[in-house]
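One protein chain is absent from this view; the other protein chains keep their places.
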Amino acid sequence: MTLLSVRNLNVGIYSKPILKDVSFDIAPGQIVALTGESGSGKSMTALATMGLLPRGAQASGALILDGQDILNLPEPKLCALRGNTMGMVFQEPMTALNPVQTIGNQVAETILIHGPSTRAQAMERARDILDRVGLTAHPLGRYPHEMSGGQRQRVVIAMAIAKRPKLLIADEPTTALDVTTQAQILELLKSLVADFNMGLMMITHDLAVVATMAERIVVMQNGTVVEQGDTAQILHHMRHPYTKSLIAASTHRPDMPPAAPQDDPILVVENATRTYPEPRRRLFGKREYRTAVDGVSLTVNARERVGLVGESGCGKSTLTRAILGLEPLQGGKITAFGQDIATPTPRLRSGLQVVFQDPYSSFNPRHKVARLITEPFHLLPHPPAGKARQDAVAEALIAVGLHAEDGGKYIHEFSGGQRQRIAIARALILRPDLIVFDEAVSALDVSVRAQVLDLLAALCRSHDLAYLFISHDLSVVRSITDRVLVMKAGKIVEQGETETVFSQPKHPYTRVLIDAAPMLPLHNEGIP
Amino acid sequence: MRNLILGAALTTVFVLAALISFIFTPYDIAALDIPNKLQQPSAQHWFGTDHFGRDIFSMIMVGARTSIAVAVLAVGIGMGLGIPLGLTAAARRGGWLDEIIMRGNDLVFAFPALVIAILITAVFGASAVNAIIAIGIFNIPVFARLSRGAALGLWSRDFILSARVAGKSSARISVEHILPNIGNLMIVQGTIQFSLGILAEAGLSYVGLGAQPPTPSWGRMLADAQTLVSIAPHLALFPGMAIILTVLGLNLMGDGLRDWLDPRLRVLRA
Partner (left out) sequence: MLRYILKRFLSLAISLIVASMVIFAVIEIAPGDPAAYMLGINAQPDTIAALRAELGLDQSKLQRYLSWVGGMVVGDFGTSYAYRSPVAEMIGDRLWVSLPLAIYALTLSTIIAFPAGIYAASRRGHFGDTAVMGATQLGVAIPNFWFAMICVLIFAIKLRWFSAGGFPGWDRGFWDGIKALTLPAIALALPQAAILARVMRSSLLDMLGEDFIRTARAKGLSRRQTLWRHALRNAMIPVLTIIGLQFSFLLAGAIIIEQVFFLPGLGRLVFQSISARDLIVVESVVMLLVFAVILVNFLVDLTYAIVDPRLRGRT
């Protein structure tokens, strides 16, 4: 028996094809994952199912939900289905809730809109649902801004399941969340599917999440389904080359040079403490302070690759900014190349470079690439000009796998992965000793990420570089660093050689982190 | 795009009228011609004549000079002082300088341009310069707030962070990275403030706080027309239409520019 049957679904926006002949089925109580890289059309499939395609979109084919073709249903009938027979959970919990309404009202609205119940009954039901999704301690009068991302995602889930829909669609429901929160939300979704016998269409780019959740996988690329089948079968006996490359990229381990000896410290953080004043509770009350970084010490040696992992709010971003000299410290000291970071010299600045997370906001859109990557030149007493400058630009671009002519282009002509290469070129151009990577591959698709990681492996060989690699992604840190530090609530709770920390974690928090991170089963391991 | 062309065309007409008036007007607006007073529009006098027999078409051409000069200078004052203040406040975000600049802005916002003009006129007497200063002062917080808001958004962007990591000073970052990226927004707002300036100048001249005789201005022409409006409506009609069409043209141009310069919309067009 099938609950949802998608048949030859085609979607175009202003006659540009987005989805081509997409077909798959979902049975009651079954979890089906739609996976693929950005632009594969997986989110569009979800929106088409909900009848929430953007303006100008045209769809053809068939979407049979519970025996009824809903693809070209008139809007009022679709409204009656949405939230009632099918519900949807979105990616970004921070913006998915109405900021000026209480969570109780927002959950109760789903119940009231579909039907005959009084406000009091709806509120009572909202209470039950919120309890069911694990928000027992949260009164109905809470506003979204008083809750964390994970809690808000639970509210969104409560709204979607309030009428016990037969089909739940979850579009990257945990991508914006920390690993431990992700594990809880995935667990909640699984138990809801089992309890309500719902079908779950799970959209995710993360194959590890797919492996732990789904019964079936639908792999998509450029708007078409390239392969589908049972999860175990796809992961072990994939046939399509794209699926193979996707899984290879997800488990990719770049070929790193052997670990450097720890005898030449170039970055030393001693007892660094950063506090922020809290807003006063009372008008003339005593000002309270929040400690974001609490007495952290760490060392990075020449040619060493060090990872710093932790969940959002653990203080790793603040620490990164302090290391880059962007934030003052309230205690302790950071020195690089023997000089205090608080009074940086051009030598210090040119020795310490950075690559940021977002390839789309890392560049001034009004400058050409040559100007963008030579920005650090102003640190030199006699910056190269003319031919020397051109050569430096060409060398840096070629080192990161681009072409010398790319210097004359604007940044919008490049893809996300290419932009991240340009960011690395900018970091390389002064031949630094240490590059800080602040979530530098987190925004990239898996295949692009694998290529950038290979580039990083090659560069640390050819340029004698040390890396400080800050990330929430444990598998990336594991694949690229020699030594790792685990941060929690402003403190380093554990540090050591990467493989040792991952295989024999000592601190309970490290263990929680590692257990929570979904792992793609390797070929010789069993599939749950 | 249609808005932009229509708006630019209307604006060009009035700027040209103002420029041409320096070398040529159909009639001398200083010469009185009492026998021909209050004539209806005709082939000789396209827009008719006023109570002194002066040609209204010629007066509107010369009046455009006053309106445009006052509005341009007032926007210049607003941009010239407001944008540096806004950029400084954004560069020192959260600091005491930011606080002072923003509180100062709030304070100036409490003084409508008319109130500033009243104060200045009470102290120094009426003139077109008062109108420029009054409207100019009113424009300062407009540009300061807008540029601060836009700059704040940019300061948290990664490309500004990498410029800071490269050791560039905040003044240099403001000029090199922030200003070019808020330029479009400022030009669009400048167009809008320009049109508001034309309206404000007309209002001030109408109540006698702006340009003084013999300088012709659209607002004063309307003030003169007021007592005669029942017998000669054209006295009020044509200067009014001149104001409306200029302001309309500038607003259309501003909207058109905003759409044209907005990179998000440009992506859609591509």
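When the chains are written out, they are named A and B in that same order, and each has its own residue count from 1.
Assume a residue touches a chain if its C-beta (ideal position, glycine included) is under 8 Å from a C-beta of that chain, and two chains touch if they have at least 3 such contacts.
Treat the numbers as computed from the prediction; the structure is a model and nothing was measured.
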Report summary line: Among the options B:I5, B:L19 or B:L119, the absent chain makes contact with B:L119
Query raised in the report: Contacts of chain A with the missing chain: which residues?
Result: 50, 52, 75-76, 79-84, 87-88, 90, 92, 95-101, 109-110, 113-114, 143, 145-146, 156, 159-160, 279-280, 282-283
Report summary line: Residue positions on chain B contacting the omitted chain are 103, 106-107, 109-115, 118-123, 195, 199, 202-203, 206-208, 219, 222, 225-226, 229-230, 233, 236, 239-240, 243-245, 247-248, 251-252
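Just so it is clear, only the chains that are shown with their structure count from here on.
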Query - Of all residues in chain A, those that touch chain B in their complex - result: 324-326, 344, 346, 349, 352-354, 356-358, 361-366, 375-376, 378-379, 423, 426
Report summary line: Given the complex, residues on chain B that touch chain A span 157-159, 161-168, 177, 180-181, 263
